[in-house]
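The structure follows.
Excluded from the complex is one protein chain; the other protein chains are retained at their positions.
Then we have subunit A:
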Amino acid sequence: MSETYDFLFKFLVIGSAGTGKSCLLHQFIENKFKQDSNHTIGVEFGSRVVNVGGKTVKLQIWDTAGQERFRSVTRSYYRGAAGALLVYDITSRETYNALTNWLTDARTLASPNIVIILCGNKKDLDADREVTFLEASRFAQENELMFLETSALTGENVEEGFLKCARTILNKIDSGELDPERMGSGIQYGDASLRQLRQPRGTTTQNKQQCNC
């Protein structure tokens, strides 16, 4: 039996090397911190079904390598993404400075309508902070991004980051701003609306761990 959901969103996780993109994904999917994380080679993949505003949404998440040498490979995965987590490391100004480039990439290669949330990761390392909350939130505002500071280590705001992004996309679908039927929208309908299983609704949230992707 295939899993049930109302929508499927294609998500990207982008940002410079070492900002904790894979750890964010791991925390989101496994609810655990990934201890010995290596540099990602190319692009990794994960998925989870979440409940957003009464709808079940399957997030198909592409976690890209931050290293420069993989840049042309990872770029080829951008097309048709509906949402993105743009990640920098609050303890590294260098990763913050690179944001503009990442942002341009995402908007030009993925889709102009892509919903992006800016994540200042490693919130737990506040002592080593090089980027203030204020300047980052100003950057977010100027570039029409949502913004959160996250910690893949403690899990703080990780789920929120993904959910906030998904919620915004759902709102845009409801308001007609996004058309899921459009090719390359990064959104697909599931068949959940057709399949009123005689199971209590809550069971779908348990499904997330048995995702067979």
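The definition used in the following text is that contacts are C-beta pairs under 8 Å (C-beta built on N, C-alpha and C of every residue); 3 or more make two chains touch, one makes a residue touch a chain; residues count from 1.
One rule holds for everything that comes next: contacts and distances are computed from a predicted model.
**Student:** Looking at what's absent rather than what's present, what does UniProt name the missing chain, "Ribosomal protein L35A like protein", "E3 ubiquitin-protein ligase HACE1", "Trafficking protein particle complex subunit" or "Exosome complex component RRP45"?
**Tutor:** The record for the missing subunit names the protein "E3 ubiquitin-protein ligase HACE1".
**Student:** Based on the whole complex, identify which of A:R75, A:R129 or A:K172 touches the chain you can't see.
**Tutor:** A:R75
**Student:** At which residues does subunit A meet the chain that is not included here?
**Tutor:** Those residues of subunit A that touch the unshown chain are 1-2, 41-45, 60, 62, 69-70, 72-73, 75-77, 79-80, 181-185, 188-191, 193-198, 213.
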